[in-house]
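What follows is a single structure, and I will ask about it in a moment.
One protein chain is absent from this view; the other protein chains keep their places.
Letters are used for the chains, namely A and B, taken in the order the chains are written, and counting of residues starts over at 1 for each.
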Amino acid sequence: MTYLSKTFLLFAGLALAACTNPDRFDDATGAGLDSGAASGLTGAASDPASAAYFQQAVGDRVLFAVDQSNLGTQAQTTLDGQAEWLMTNRDFTAIIEGHADEQGTREYNLALGARRANSVQEYLISRGVAADRLRVVSYGKERPIEICSNEACYAKNRRAVTVLAAGPTS
Amino acid sequence: MNTGQIISGAGHLALIGWALIGGAFRSDPPPFEVVQATTISAEEYAALVERPSAPEAVANVDTPEPPAPGDAAPPLASEPDAALQSSQPEPRETPPPDAAPDVSEIAPPAPAEVEDTPPALEQPQEDVAVVVPEISPRPQPRPAPRIAPEPVDRPEPDARIDDVVSPEVTPEDGAEVPQEPAEATAPEEAASEIVTEAEEPEQSAPTASLRPRPRPAARTESAAVDTPEPSTEAPATDQGAVNDALAAALGASEPTQDRPSGPPLTAGEKDALRVAVQQCWNVGSLSTEALGTTVVVSVRMGENARPDTGSIRMQSFSGGGDSAARQAFEAARRAIIRCGARGFDLPVEKYDQWRDIEMTFNPESMRIK
Partner (left out) sequence: MMRFMMSLFAALTLWAMPVQAQDSGPLRIEITEGVIEPMPFAAPDFVADTAAGTELGRNIARVISADLAGTGLFRQIPAEAHISRITSFESPVQFADWRAVNAQALITGAVSVDGAGRVVARFRVYDVFAGQELGSGLQLVGTRDGWRRIAHKVADQVYSRITGEGGYFDSRVVYVSESGPKNQRAKRLAIMDYDGANLKYLTDSSSLVLAPRFSPTGDRVLYTSYETGFPRIYVLDVANVGRRVLPTQDGTMSFAPRFSPDGRSVLYSLTQGGNTDLFVMDIGSGSSTRLTNAPSIETAPSYSPDGRQIVFESDRSGTPQLYIMAAGGGEARRISFGQGRYGTPVWSPRGDLIAFTKQSKGRFHIGVMRTDGSEERLLTASFLDEGPTWAPNGRVIMFTRETQGAQGQASLYSVDITGRNLKQVSTNGGASDPSWGPLQD
């Protein structure tokens, strides 16, 4: 094959590659992630019955120590607020997402994230939230919010996020 | 019948005759096994939602069809092949494999890596850390593509890699005897043990500096071309023939059962032979099973201290199966032939002592556990 045709192929390939939409994934799954969690349920943060208020004023996430899934006092305070809000706004259901930092193997971290999500779920239930309004999922180390590779970021990634959804969970 | 037809007829006859008989003059090729290379199923990976990006074009080519007649594979000819090639790392374009992946690894600020030599250093770790130097006192070998009994430093860039170390000989050197100019040779760089990435000494020179290594491989080959090495081969057989003729002329019964004459070899002489053979005993491409197989190999030597290649036999083996023994024997045979090609350093007056040699190749200490 000539150089020319190789070059042509290369460019053709690049052009094709450029056609794929890199944002597809975000569009498709953003709703399931904490970052875009409230996108379907907007409302001013000033409205205390809005998801935005829950996210910002109440606080939608709690953090964990390395390898741990037990809740510190600060986490418990946040979760008390979440429970109270959920008791008031009974139309909402929630999915609790558990996460881990990148220091660990993929499958172990998946199980670790599940442990974290579960301890949040149990706490909320203990504060009176109906069990059928809460579901848990773990993303392990797949969805960090901070991307640096040191403890400052890791601390924020070891988290459980309560993501609101309207209506009963399926 | 005119002349033209006669010539034509004769020509055709000759041609047919050659076609029929000519083949008989060629040496018969060894017999052939015929095996069908079945290839993977032909189903196209169709149902994919995703728009194919660049490599997908390549992907279409690859579904190899089973070798069924009337094969419907799209004849994409050579384009995809070429695309593949460009994305394929060709061996000669990449730096020596061991060094390559390390490029991204220069940075790690060495935390106490003592622990990396696993079980040995375990318990004392934390407690002794203050007292004991962080780095193991034993000089860590640096990784090299070759593992040999003794570590060998990188050869001079000009030296040709050879199993036999020889000083450079320049024309001015030899006053009386007209000597051929010979280039300096040196053994290839070698480490005395396998150094894995996990064990690389952190304090040694930055790994990146390994990269501009003077590719000894390529050098050897190209250099070897100019050296009139083949000449060493030809005389070898000639000598053998001469020896045979001599032996016949002297009426020596073929494998002389006479007691060996001359004093036995000294320990030093035997040791020199052993060291010479082990330099060429490469177990690097043996299976783990073959590495557990000891073979006893016999060889008949010529008086020129070169092995008679055809006489090399496996006498016995232990520790592995037939197949492993065969690989082990082949490696042993290569060692004897390669390092014996220029003649071993054996005292000719003791020829009877070393005419028949039995070498035991025991890879126990070379085994990777």
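By definition in this document, a residue touches a chain if its C-beta (ideal position, glycine included) is under 8 Å from a C-beta of that chain, and two chains touch if they have at least 3 such contacts.
This structure is a prediction, so every number in the text was calculated from the model and none was measured.
Seen in the complete assembly, the chain not on display touches A, B. Looking at A:Gln56, A:Thr105 or A:Ser126, the residue that reaches the missing chain in the full complex is A:Thr105.
Panel shows chain A; residues 22, 24-26, 28-29, 32, 35, 67, 69, 95, 102-108, 110-112, 114-115, 117-119, 121-122, 135-139, 142-149 of it touch the chain omitted from the view.
Here is the rule we use: only the chains that are shown with their structure count from here on.
As a whole-number value, the distance joining the C-alpha centres of chain A and chain B reads 55 Å.
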